[in-house]
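Structure record follows, encoded as structure tokens.
Showing just some of the chains, left in place.
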């Protein structure tokens, strides 16, 4: 792990009047760049040649400068990182940045100051740690079946290596699981869940609340809610697909997001959940999570939220709200996206000379 | 019923320069508080201890003052009501307020000035009166089957006492109805529809247009449209649920709302429907409905709207539009939520010294 001292040392040498907000041109970079400009910062986009035109085509969200790479591996090269430091860059890590550079590489080989607690990367990528975190927060989690014989309801089988939601399938019993795994040509690991895990399929509706924990204000903000648009599972109803067809053709690739609000009386639960996730993170990896996170939940018809995952950074669902959401308007008078919120935190911390509280 | 004279008398004693907008901390209170602040009013939140933190966590929608109750019954106590009057409170009744305090209690035992015509409570809670109102307005209603033998299509069976959309089921014939009601362990009332009613299941898409009738402008405003997110019925397609599974597992609990707009050529119909509902209310319970209401409709593929219910107050679907909707922007230049719209009406009526036209 890159030490906090090393990052603090780099930060001390930064020209605080000329901080540059940098991120990879993908995922949620448009709102980050727009937000950074709104807050008065310089912006830098790291991108492959083919992505540049996307960001050029949106003038208000085009970064002031690009660093073009042919391969994401270049990002880890010393020279590249020194270029970022030379520009007083604070990097905003989003899902694509973490995925393309690699969470382990970011932990051990990326010495540019990043927004947020670097330790969170480990707690997010390691599924056991993630579950420990959510359990410690006291959230309701879907039941996980370790023993095939115990499967007594509809379950979703997920493979750890599966990218973008592919390779999920539904089973109703241990027998069905064995049949399907055999058909799929996968090795059955005698019930060891190294390769896959079997999770209760929770009936209900999906809500993805976005949060922001602000060390400056010492508060957890509920910032918006979305629902992921999963391809092609969310379109199969139009042909009246049967369970068998859903199993055969169904996939869970996120291709977009839909806006949604929750019943106001449910906000109490969502806010509680957010506060508890923050508190648990402060215990598990002090000083805990900093900035944006998202809980991936299903609300059951008994009004209980079951949380099946946490994204410990800005999520793409916030792209729905580049000028603010149905909840951010109760927090800020200005149009406040999650991207802008991150940069606002950097600005506030910088003004208080407390950048080291939010940058790791 | 609390007499209009009594309310008018209370209003006369109010300090019109210091009116406080009060509501229960739930349902749509965030937009009501934000709107009241935007319009320059003091705000007061009635809440249970556990809800306070929700409203505190959104600084721009936190009421200036709370009156905390341990039980909603306290709201009906004389002392509590006198506290509200002392603060020149105008209460905005929303769905949770009406439900928790009880519509009958509000009619007969709540003597604090409330926004809107108090008589509407009776026309909304009594299903027969509600239907009379909608019929008088000339709306297309779903066919209701009183005689089991006449059931000739897919029908939805609803129980009057059912809370939050539970206990609905689908039947295709009188025989199926008898079987299901027997299975559910409910008494069959020889076709008397005291306990349940059987309604044609209308194929189509659900649209919930929000309206505001302004006595000040003497106009009905179409303010926005939403679709309710019903848990778990709106998620069951993801497992390819059969009709039988939908019957067995399906529920209709509203957990959120989705934004939607209608084809512009359909606005003519929606506006007509709104105007007719207002006109019918003026005949049935003069001076008729005041302020917000919502029609719960299904648009069939012949472009006819079938109305199955009316909510005669602010609905939670307006929570989607705290800074205005796709229709309110054609009515007001400012970001105008339904909550703010209510308070604006109070402001306009107050300026014209006509508060008694909108407060009952």
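The letters A and B name the chains in turn, as written, and every chain counts its residues from 1.
Just so it is clear, contacts are C-beta pairs under 8 Å (C-beta built on N, C-alpha and C of every residue); 3 or more make two chains touch, one makes a residue touch a chain.
The model shown is predicted, which means the values in this text are computed figures rather than measured ones.
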Total copies in the full complex, given that 2 are placed here: 3
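Heads up, the rule we're going with is that only the chains that are shown with their structure count from here on.
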Angle of the C-alpha superposing rotation, chain A to chain B, to the nearest 5 degrees: 120
Whole-Å gap separating chain A and chain B, where each centre is the average of the chain's CA atoms: 36
Partner chain A, residues of chain B touching it in the complex: 26-30, 34, 50-51, 53-54, 57-61, 96, 166, 229, 231-232, 234-240, 242, 249, 251, 253-259, 316, 319-323
Parts of chain A lying in touch with chain B, wherever the complex brings them together: 154, 170, 201, 203-207, 219-222, 225, 233-234, 236-237, 241-246, 258-268, 271, 298-301, 303, 324, 326-327, 329-333
